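The complex appears here minus one protein chain, its other protein chains still in place.
Take a look at chain A:
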Amino acid sequence: MRIGVVTFPGTLDDRDALRAVRLAGAEGVALWHGDDDLQDVDAVILPGGFSYGDYLRAGAISRFAPVMEKVVDAAHGGMPVLGICNGFQILCESHLLPGSMIKNAHRAFICRDQPLRVENNRTAWTTAYDADQVIRIPLKNQDGQFVADQRTLEELEAEGRVVFRYAEGATHGPEGFETNPNGSRHDIAGITNAYGNVVGLMPHPEHAVEAGFGPDEPGRATRTGVDGLGFFTSVMRSLVA
């Protein structure tokens, strides 16, 4: 099973995403933004970072990279696609997912281990989780505030397309942002498309896949968190199903 991870100029988390894929038991395939070739992968991950410097808007220029034309086509054909952080922003700019991200409402960069409630465990990337399970994975962003017009928000809610919502239990954060770290509408951390094959979220599952290198779990030893691994085992399960 081959899972591609795209590197754009300014991508930071491509190696961590490839490592997460390997730890889950799949083959990680490095994809390059300038190639219009997906190298026969079965799924694609758009990792975090600051592609093209995010100078115009986060994800705005990446959307027009040669590889994205192939990713958009493949996504429309049903291939599982996961966008993490900057990858989520790219999926929104590509119109594979609705809405957009603007600067955090408190105007500061935020980095913390973030509890999330799994609200939809039927997508290609979330079947390893229980419905309403709370997972804890790292979050780190500046432009993480999810916004969409009222009609889009109502549609997302009505169709069960909110996949993750920010939950209580973070250890720190600016006043007023103890649960929702950035002011996102409806506490939305991640969403999916109508078919459940495309998922985007701001927090980082690929940083929570190996004990000793993951987030702290309250009441347990430090860095033990591996709650992110389920994304990668889920997609493998969906590909054989």
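In this text, contacts are C-beta pairs under 8 Å (C-beta built on N, C-alpha and C of every residue); 3 or more make two chains touch, one makes a residue touch a chain; residues count from 1.
Here, contacts and distances are computed from a predicted model.
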item: The complex's invisible chain, by UniProt name, from "Phosphoribosylformylglycinamidine synthase subunit PurS", "HTTM domain-containing protein", "RNA polymerase sigma factor" or "ABC transporter permease"; value: "Phosphoribosylformylglycinamidine synthase subunit PurS"
item: Listed residues A:Gly83, A:Gly99 or A:Gly173, member touching the removed chain; value: A:Gly99
item: Residues in chain A touching the chain absent from view; value: 56-57, 60-61, 64, 92-93, 98-100, 102-105, 107, 145, 147-149, 183
